[in-house]
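Just dropping this structure here.
Note that one protein chain of the assembly has been removed; the remaining protein chains are unaltered in position.
For chain A:
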Amino acid sequence: MGSAKRESSGLEEDCTREDSGKKQRISFTNVNMILITVGPEKAKHYVHSPLLCEESGFFRAAINSGFKESSEQVIDLPGEKAEHLDNFIHWLYREKFPKLSAEIVNNTEYPKHDNDIIKSTDRLCYQFTFADKYDIPRLRKYVLLELIKLAHNCKAPSASMIVRYYEATVKKSPLRRLLCDWYTLRVGQKFFESDEYQEGFSQSPEWAVDLLAACARNWAAPPKQQVVAIMKADNYF
């Protein structure tokens, strides 16, 4: 009820939890199980309530804030897929995601199955937006770290994927920055003139701006082609 108290346990606490990485000791004795139903088919997932509350601001609020969810102890997420929630719950209990059918090996310089990488990247990016939406700071961190591992060895995701995630994130989102940096790492100057990129830039000008900033940040001098590409993408009129 106290206003001041409420305020201090808002954003700051999430940050500290994210920063320090220290987790409180959770007791699982006599705790509630929260039922999370997903998608139109309402697939059921039971999760320990304290674990959810500790990690996620959204679930914490849903469980405690006096809305329908808190009285029924059921949270319906009609817009999510069971697969995504699985990933989340897997991470919740085991601190990592389940393996893909053929997970890429860290050290392969040239991965054999591009498809796996794309799937892997896609999954991670999606889980980032998931973590972002439901306010799960530690999951966000985990996802970003996993993405950095990928960025180390693998080629950057496709322009269309990037455009998609630009739409699911907001300005200054860490995912956006990471994706742009990844590009400056893996993508040569010639790519900027390809149709795919041209189209991507035009669909998401924010991406173009971010990418330029990333190039300026990561490349010694901005390459001419790149500037030209950006100029083409942008409109002076």
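Basically, a contact is a pair of C-beta atoms (placed from the backbone, for glycine too) under 8 Å apart; a residue touches a chain by one contact, two chains touch by 3 or more; residues count from 1.
Following the convention adopted for this analysis, contacts and distances are computed from a predicted model.
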Quiz prompt | Hidden chain of the complex, named as in its UniProt record, picked from "Sorting nexin-6-like", "Creatine kinase S-type, mitochondrial", "Cullin family profile domain-containing protein" or "N-acetyltransferase domain-containing protein" | solution = "Cullin family profile domain-containing protein"
Quiz item: Which of these touches the unseen chain: A:I34, A:A62, A:L85 or A:L147?
Solution: A:A62
Quiz prompt | Touching the absent chain when the full complex is considered, from A:Q73, A:S160 or A:N218 | solution = A:S160
Quiz item: Which residues does chain A use to touch the chain missing from this display?
Solution: 1-4, 6-7, 10-11, 57-58, 61-62, 65-71, 75-79, 133, 135, 159-160, 163-164, 167-172, 199-200, 202-203, 205-206, 235
